[in-house]
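Take this structure, written in structure tokens, and hold onto it; I'll ask about it next.
Left out: one protein chain. Kept in place: all the others.
Let's turn to subunit A:
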Amino acid sequence: MRALPGLRGLRGPPSLQLPLLLLCLLAAVRRGWADGNTTGAKATGPSWGGRARLGPASPLTTLPIREEMMTKYSNLSLESHNISLTEQSSVPVEKNITLERPSRIELTCNFTASGDVNSVNVTWKKGDEQLTNYCINATGKNLYTQYMFTIINSNQMGNYSCFFEEEKKQRGTFNFRVPEVQGKNKPLVTYVGDSTVLICKCQHCSPLNWTWYSSNGSIQVPVDVHVNDKYAINGTNANETRLKIMQLSEDDKGSYWCHAVFQLGESQMHVELVVLSYLVPLKPFLGIVVEVIILVAIILFCEMYTQKKKMHTDDGKEFEQVEQLKSDDSNGVENNAPRHRKSESVSQ
């Protein structure tokens, strides 16, 4: 897999992209033609249509199709992603890419060879499938390979890997996924008769549509919004959906699933709803109330008991009464107590 001299990879300004692209394609086609039908003659997906399967990289048929595709989808946005590998990379390098809309994709892998650049074996795979139509370019010890394609529906989503084989096989993977939906991890606790709102959010994305399902067990049943005044689905932004459930009853408990529908697939999240009756916290409440009553009774009885003891043992001694009203100054009456009568003056 020799890189053609003079080609410096597709790093030029955008105006040069298309001609460079064509050159790259030409090179790829010529290489494919030279190798015959060894590897990578399979189509990469339905976008290449039946015609690409006609023969191993038949130059006359594949080139016009690619050109056609390119012009047809040239109004799609371009995503470029890059992975750098070295001989010493011990773990496979992965890059996760979230994609919402159909786009043209440009994947570049960069490899620093320790030995001879030309002896490195470069391949691309989607899942287990070999890919063709990629370019290779080398400057000094650095090897660049680039694979370009378009994603227009969910079939083209998946994992794309570039492989560099010198002594060890080094791998870089691009994982394409639809954006994830966030919901609540903890169950939502509510009471019978309340209403609640289940929220699903998607950061930095706008799904085409949101749908809600409820499930008991493994089957997901769509939520029927037309039952009168029970459910209401609305979202303030496109990246959020709210399912409002009113007049909760015990039957409403279980798992609810929100699905975010994109052009390139679906992602889902589940929210757990728990509906309790008011009796559930009432039991510990009554227990604690009983405990407080017992405590107060103990305290007051202890006090009355010590008062009675004092009354019986210290006859004629003054004692503090348990009653809460302050009585008048009646200290003239019981006067023979040896306790705390320091001075007779009442003024301060």
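As a working rule, a residue touches a chain if its C-beta (ideal position, glycine included) is under 8 Å from a C-beta of that chain, and two chains touch if they have at least 3 such contacts; residues count from 1.
Here is the rule we go by: contacts and distances are computed from a predicted model.
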| item | value |
| --- | --- |
| Per UniProt, the name of the complex member that is left out, chosen from "SEC24 homolog A, COPII coat complex component", "Nucleolar protein 7", "Translation initiation factor eIF-2B subunit gamma" or "Monocarboxylate transporter 13" | "Monocarboxylate transporter 13" |
| Per the touch definition above, residue among A:Q130, A:T190, A:S255 or A:Q268 touching the missing chain | A:T190 |
| Residue in contact with the excluded chain [from A:L78, A:A232, A:V296 or A:M311] | A:V296 |
| Candidates A:G140, A:G217 or A:P284 - the one touching the absent chain | A:P284 |
| Residues from subunit A at the interface with the omitted partner, ascending | 186, 189-191, 194, 197, 276, 278, 280-282, 284-285, 288-289, 292, 295-296, 299-300, 303, 318-321, 324-331, 337, 339-343, 346-348 |
